[in-house]
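All protein chains but one are shown at their positions in the complex.
Each chain gets a letter, A and B, in the order it is written, and its residues are counted from 1.
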Amino acid sequence: MTSIERDTPAPRPVTRIRIEPRVNRKPLWTFAMYLAATLFGLLLSALLVWTSGADVIKAFSALLNGAFGSQKAIIASLAKATPLILTGLATVVAFRAQVWSIGQEGQVYAGAMGAYTGYLLFAGLPPALFVSAIVLCGIIGGAVLGALAAILKDRFDVNEIISTVMMNYLIVFLLSWLIGGGPWTEVSTSVVYQQTGPIGEAAHLPALMGSGKLHLGFAFALVSALVCYVVLEKTPLGYEIRALGYNPVALAYRGTNIGRTIILVMILSGAVAGLAGVSEIFGTAHRLRSDTLFNLGYTGIIIGMIGGLRPLGTVAAGIVFGGLSSGALYMKLLAQVPASLVPAMEGILMLTFLCAGVAARYKIVRVKTDG
Amino acid sequence: MMRKRTFLQTASALAVGALIGTVQPALAEAPDDLNIAVILSAGIESGWDGTLIDSLERVKNEKPHGLDISWTYTDPLWGDDAGDAMRLFADSGEYDIIWAHSTYSDQVKKMKDEYPGILFVVVGSGNEGLGGNQYWVYKRVHEAGYVLGVMAGKLTKSNTLGVVGTFPADDVNDEINAFFAGARSVNPDIKQKVAFIESWYDPGKASEMTSAQISTGADIIFSLAGNFKPCEEAGIFCFGNFSDNHSYSPSTVVSSALAVWDPDVKWIVDEWWDHKANGTPYGGNTDIVWHGMADGGSNIAPYHALADAVPAEVKAEVENTVAGIKSGALQVPLDTSAPASN
Partner (left out) sequence: MTTILRTVNLTKRFPGVIANEDVNFDLQKGEIHCLFGENGAGKSTLSSCLFGFYQPEGGSLELNGEPVKFRSPRDAIHAGIGMVHQHFVLVPDFTVLENIVVGTHEHGWQLGLDEARKRVASLCREYEIDLEPDALVRDLAVGQQQWVEILKALYLGAKVLILDEPSAVLTPEESIRLFRIISHMKELGLSIILISHKMVEVMQSDRVTVLRKGKVVGTVCPDEVTPKELTRMMVGRDIELRVVRDRSNKEAAKEPVLVVGGLSYRDTRDNLMLDQVTLTIGRGEILGLAGVSGNGQKELFEVLSGIIVPGSGNVTLAGERIEGLPSRHYMDRGVGLVPDDRFREGLIPEFGIQENMILGWQRHDDYTQGPFLNHKQIGTIAEGLIDEFRIKAPSADTPVNHLSGGNAQKVILAREFVHSNKLLLANQPTRGLDLGVIEYVYKQIIAKRDEGYAVLLASEELEDLLNLSDRIAVISGGRITGVVDPENTSIEEIGLLMAGERKEAAE
């Protein structure tokens, strides 16, 4: 059957729909899209809560209260946001260069382990120096793991997705050995399981704003965001990172060493992710254990994506999701919402946010044709 | 399932208390209800957590000090999340005891001084004895393990026994070592196989390790990790741990080592009552305190459907052993060194 209309006497208008990129993106429109995404995501989540039989109003007021309802809640949310912002930033740096590193997870562990090594090596230094040395060791830990993937890519053409995922596994096994019977295992008569001994107070990251929850790690996150922003937008290295992401061929044609740039990208990305590990262990948990660090890196990938691969957007996304995970506990305990619904809600919000990102960049136009 | 008192209930209770108080001033200081918030570590279905709730139920019915006991419990929470939950309970002002049912002393340490009126409980190995308003409940079921060992030593034909453990922790090792000690007390030829799954809950790995032990000749498995599928497939007997595991696999689970928390709960309730009613300062233990079989802190589960599969002679030996432990005539050795296969 042919679809050509040979005998149509008069042309009949046909409306078609097409997707076109927006040429001039208005910040207000972008903001409106994300607001709509939040509302729509919350609406879908409300439906989900409703089907589970819990009280929707109670659940959401608990969520909101727990996330940003009081000074204490806000502080708790910011503390939760801290590692997410850092792993999100690690994602931003790598993905802007289109280096598809999934290694943030392992780099968080490497950062924590590097810092713990520093804690053991430099015990006895004056407090400020001691903490600085620990933080530095953590940064180095993450950076080394990141650089390893980049070197494998540069020298042996190993795909970074595969190498980083493999290293994520390796590092977790290494930690498991170190604290599960290996040299870092807690020395105590009563316990032989997956954790180190408690970390001495001299090595704790100092608290911010007089609250026990929020610590120097949050300041690190904000400073890191600023540093990432400045590096990406204001320095020759950032120029190379962005150019690498858009068109590595032209960049190489004009004299920039691609391999070296990828290594720098992964060092920077790994360093920031490593900081997340330092911050979690030395700011919050005060004891090195595997489950405290679990999934921070993978969540960071999502946070970075939602943040539009921009440092400041990532800070915002990190705070929103920090609030969500902080408020989720309130929702669980105060509104008896089943625990499994919380990750589902986070997933829904993530999807609506990603859709908003697309909606902010593209528009749907109706095209009238009468040919 | 969850119980929680609302502010309204609390307020009315207070109001009633105030009314009564005008009539009987002497009783005004003594509380008549007790609210416990429980932080679970593995979930209500797990033996460790489930047996606690069972004990709370029994103690509630006994109404110690005439108290009306109620409680609420959480989903499994760890680390910082557990700390947040404890804070949430403490801030609500509705809870007198926060019972954190595993290794939570890191979190308690950070908040216990802010809430001096609340009694905190941490449980089992990996905790730090902080004293003050933190009490450290310990559970040793090694005596029950010894009894099961006696049974296994009698029942085995291959003289090889297997144990699948969780972590090689202090309060796991004791039980495994006692199991083999019990077995050897009746059968000196016993060979032991030990494996740890390095997790508190991993059915896949538990199954793998159990199968491995069966293939090396073990014909009775004491599973602390709770997966009896391989036993069913091999048609051999198994023992469960903490709760009565018989219903999981009626054809293989002969008995289980039971954790009974009644004496522990009563101890904590007494301590709390003493503080509230008599003004005695909290004096949390810094060293471990545990209640053995003689105090009702542990036991073994009944044979259920497999009663006929156990010869009368073996049953008698088991009863003897239990009686000996309870009377103090038999001292089960406490050995917490890491066990290994031989």
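Throughout what follows, contacts are C-beta pairs under 8 Å (C-beta built on N, C-alpha and C of every residue); 3 or more make two chains touch, one makes a residue touch a chain.
Bear in mind that the values here come from a model prediction, so they are computed numbers and not experimental data.
Considering the intact complex, the chain excluded from display touches A.
Across the entire complex, the residue among A:F173, A:Y246 or A:Y362 in touch with the chain not shown is A:Y246.
Shown as candidates are A:T51, A:S70, A:N159 or A:T235; the residue that touches the absent chain is A:T235.
For subunit A, the list of residues touching the undisplayed chain reads 2-8, 11, 14, 16, 20, 230, 234-236, 238-240, 242-243, 246-247, 249-257, 368-371.
Everything below uses one rule, namely that only the chains that are shown with their structure count from here on.
If you average the Cα atoms of subunit A and of subunit B, the two centres end up 39 Å apart. Residue ranges on subunit B touching subunit A, taken from their complex, read 2, 74-75, 77-81, 84-85, 88-89, 106, 110, 125-126, 128, 167-171, 173, 198, 288, 336, 338.
Contact residues of subunit A toward subunit B in the complex are 76, 176, 180-181, 189-195, 198, 212, 284-287, 289, 291-292, 326, 329-330, 332-334, 336, 339.
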